[in-house]
Every structure is written in structure tokens, then in C-alpha cells.
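Only one protein chain is missing; all other protein chains are in place.
Then we have chain A:
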């Protein structure tokens, strides 16, 4: 079972996806299986991090920017420096994740939030969720 979700991001946005994905998994009727989340972009990423402190999400983007600052000497100059940095960030963070479905629910730790990371923005974005049963 596959579903497409769309979102509108702000610049360097971090958007929590838990609610809609959890609901989709519950409605899928799958008791035990795998949930794959994937975004078809090259300047965005998907990650899991704690949602308790919103400032922690700022830390996440800050530290990613510290690792891959937007510089003007990237060799990729077809687009923009922000785009070039975004490509590297996206590759490092990744654009997909697999989660376990157990007892008709996503197996997530109590602090774990599923997040869409925007490395560009504002943009119209999308991601896909596929649910597969073990049976």
C-alpha cells in the first residue's frame, strides 16, 4: 500500500511527519510488516530525532550547516550555492528510512519523531509511504 503526501516547506524547515504516517499505518490494516518512507528530492532529507524540545530541531539544522556550510566554491555551479550544499546534506542524511510495524502500529521510541528536513526552501515537497505486510 502506497500513499503520497505533499507539504509546503519554509527555508531550512524541519517538519514532523509522525501523525499522518502513524494514521496511514493504522488504516492500512497491516499488523506486522515494514513501513518505508521515501522522499524524491535531492535537497531534502528524512531523519528521526527527539521532538521534545523544538530548539533541538534548530540545533539539528545548525549542526548540519556547520558540517556542510553554504560556500561559493562548490564545483556544482549549475544552480546555486544553497542548492549545491543541499545536495551534499541530502546525501549525508538520506532520503529514505524503514520502520517496523508491530501490533498494527509503528515501532517508534517515545521520543522519536519522524522529520522532513528542508535544505533549501521554500519549496513544494512530497514524500511517499509504503506499507508491506510480513504475510
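Everything that follows uses one rule, which is that a residue touches a chain if its C-beta (ideal position, glycine included) is under 8 Å from a C-beta of that chain, and two chains touch if they have at least 3 such contacts; residues count from 1.
By definition in this document, contacts and distances are computed from a predicted model.
Between the names "Glutamine--fructose-6-phosphate aminotransferase [isomerizing]", "Electron transfer flavoprotein subunit beta", "Twin-arginine translocation pathway signal" or "Urea ABC transporter permease subunit UrtC", the one given in UniProt for the chain missing from this structure view is "Glutamine--fructose-6-phosphate aminotransferase [isomerizing]".
Touching the chain that is not shown, out of A:18, A:34 or A:82: A:82 (per the contact rule at the top).
Remark: the residues of chain A touching the chain excluded from display are 11, 72-74, 77-83, 120-124.
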